[in-house]
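One structure, pasted below without further comment.
For this view, one protein chain was removed and the others were kept in their places.
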Amino acid sequence: MGEFIAPLVLVSIVVLTLGSLFRLWRLIRTPVQRYIAISPAPATRFGVLSALLAESFFFPTLFRASVWTWLFGWVFHVCLLLTLIIHLRFFSITPPLLVAWFMPYTSYVSWGLVAGLTGLLARRCLVDRLRYISTPADYLHLLLLLAIAVLGMFLSQSDSVNVYELILYVQSLLRLSSAHLSSNLLLALHVLGACVVFCVYPFSKLFHGPLSWFNPTRSQPRRSRS
Amino acid sequence: MILKPDAMAHSKPHLASAEQQETLGFAPTLSDNWHSEAIELLGEKVSESRALRVAMDACMKCGACTDKCHYFLGTDDPNNMPVARQDLMRSVYQRHYTFTGKYLPWLVGAKELDEDMLDRWYTYFHQCSQCRRCSVYCPVGIDTSEVSMAGRDILASIGMGQKYVNQIIGKVNSKGNNLGLPGPALADTLLGLEEDVLEETGLPVRFPLDDSSAELLLVAPSADFFAEPHVDGLIGYAKVLHQAGISWTLSTHASEAANFGLFVGSEPHTKTMASRIRDAALQLGVKRLVFGECGHAWRVAQNFLPDWVDLDFLDAAYPRPQHIAEVTHELWKTGRIQFDPSKNAERTVTFHDSCNVARATTLGNTRNGHFTVPRDLLKASCDNFVEMSRATTHQSTFCCGGGGGLLTDELLELRIKGATPRMNALAQVVKEHQVTHMVAMCAICKSQFSTVFPEFDLSFDAVLSLHQVLGDALVMGSVR
Partner (left out) sequence: MTSAAEHFLLVDEVSLATDEEGYLLRRTDWSRDVAVTMAALDQVELTDSHWEVIQLLQEYYDNYEIAPAIRILTKAVGKKLGKDKANSRYLYQLYPQGPAKQACRYAGLPKPTGCV
């Protein structure tokens, strides 16, 4: 199965990287027409940066707007971040310290991931206002992520994957070759799902994170009056 | 809340006539090519504006904005949810400028700009007052006003301009102000005000016009000359400047602070109108430029004007345009003027933060000056000051319901419904604290409230200009 998956993984990573760079390049090249910061804006560039960092890690704006969306959205994003960190264990036999730290909590994190996504999906289905604005893509994004998360949860809790073999396989991918990987349908689907997300990410609304850093309403500091 | 899709589909402003369109350099009517013209313009606009690009690309449909727009709250029409309003443009943008929209339109909800969609653009881009309350709650800060401005500019360019706004831009270009008030009428009006104030105070408070010996040019919204309670605010400015001994003047050439070019999203028109102010200031040789109580004028003056025109001729101590409230605040802080709150003892006031001042500008030199400056002044001049619910003031203030070029009679139903969230907050303080007046510092807010108040069992004159309250409490004559 290793030879089959390798090109998909490699191609999707290329798409993810080039696509993201293209999106950012196109955005940065687009001029900021006018001063449109929402006031009161931070007084300095450092202040703007701090506000954007705080926004990226804690979603204070969403909290003010809708506590439930914030709860599900924040839990999802935090667990996604932790999940990605935990996945770094598949890059080396001895996991880095940070990764080793989080590994014991893997099942909590995956439950959090599933719970957050389920909450977001439930809101989208149950709240009239959200249903009105949702397109098939909006549901599919959530369903896709949910499927990957559920598969990942199964995989992490079963013994069907030989972790040692998987690490050697991932390391071979880094050398652009493909080591042996025992066939495992669930793992194949999990990886395939991730590949789809990688390819979709730069060209969809999933790219909202990087874009939010460049929005003139939030990225322009208050102007001096003298 | 039960959604009522298309409940407001009938509400749209009158179209500009072919003549009104051509005067502003827009297509007189829709041409046979309107579709391709619109699509091309849309592509240009997105590639020229980062804010618009983010709006087209970054919305994750989280729904945070859905219950934040006063027009949605007042009409229950889901098309007035900010995200749905943006979707009118986003779906067309996707259809023509994104891969998924082109090849899998059903997946992302991409739509063609057909006649029905064009009608929706005209209808719902004119149900946005560009107040930006939704942007405050958007996790990625999408600015719906940028979308409705771009949408209106495209509509106007292809032949579907709005009568009210077009007419006004035309009048500024020809007469110098929104009303089309000619110089002699303005002079006569100001003379009348001098008589009134002399009668009231016994003091020769002047309302100078085109006085080239003045050091300060005051640019007021023309409603300040014409309507109530606006004119009482103008009297307030004059009293303050008189008492402080500042030599000032109004200008015939720049007898308008408002800039409706902003509402239609047309940068050339906004710039041309803003340039009139600089030309007048240069011609009169003034050293200070001060704006009266007009919300979006202050936005243009503070955020755009210094980028567009050279203001080097201004005094080094006041190098940028100032707001009259800042001037009054500074005079009061430094003890050059004083207030006697007993003069307003009969009033219990609350303050309506105008959207453009609250979310697009600052006053004074502090982070929250645009909230504290008017409140400091109100509290100093009236002992009975009450705040409305915090969820409806400061950065979260609700629009009056008439901003962004919607202050026209044919949109009255929308304006009344859109005012409801503000009116509910006001009704609460009227009931609990016997508030008698709501104070505003924007010409549109004042006109809108005096029109819709009777619909909410309030008298048309329960809205006051900030400088009316200040002027009434101002200690006049030789007090020092």
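Note that the chains are named A and B in the order they appear, and that numbering of residues resets to 1 at the start of each chain.
In this section, a residue touches a chain if its C-beta (ideal position, glycine included) is under 8 Å from a C-beta of that chain, and two chains touch if they have at least 3 such contacts.
Keep in mind it's a predicted model, so treat the numbers as computed, not measured.
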item: Chains in view touching the one left out; value: B
item: Option touching the unshown chain, where B:44, B:114 or B:188 are the choices; value: B:188
item: Given B:121, B:226 or B:339, the one touching the chain that is not displayed; value: B:226
item: Full-complex contact with the absent chain, from B:258, B:289 or B:474; value: B:258
item: Missing-partner contacts on subunit B, residue numbers; value: 12, 14-15, 17-18, 163-164, 167-168, 171, 177-182, 184-185, 188-189, 192-193, 196, 221-223, 225-228, 230-231, 258, 294, 407, 409-410, 443-444, 446-447, 451, 454, 460-461
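Keep in mind that, in the parts below, only the chains that are shown with their structure count from here on.
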item: Subunit A residues touching subunit B - in the complex, by the definition given at the top; value: 23, 26-27, 30-36, 38-40, 43, 55, 59, 61-62, 64-66, 69, 73, 123-124, 127-130, 132-138, 140, 203-208, 211-212, 214-218, 222-223, 225-226
item: Residues of subunit B that touch subunit A when the two form their complex; value: 1-3, 5, 46-51, 53-54, 57-68, 78, 81, 83-84, 87, 98-100, 106-109, 132, 135-143, 146, 267, 302-304, 307, 319-320, 358-362, 364-365, 367-368, 370, 395
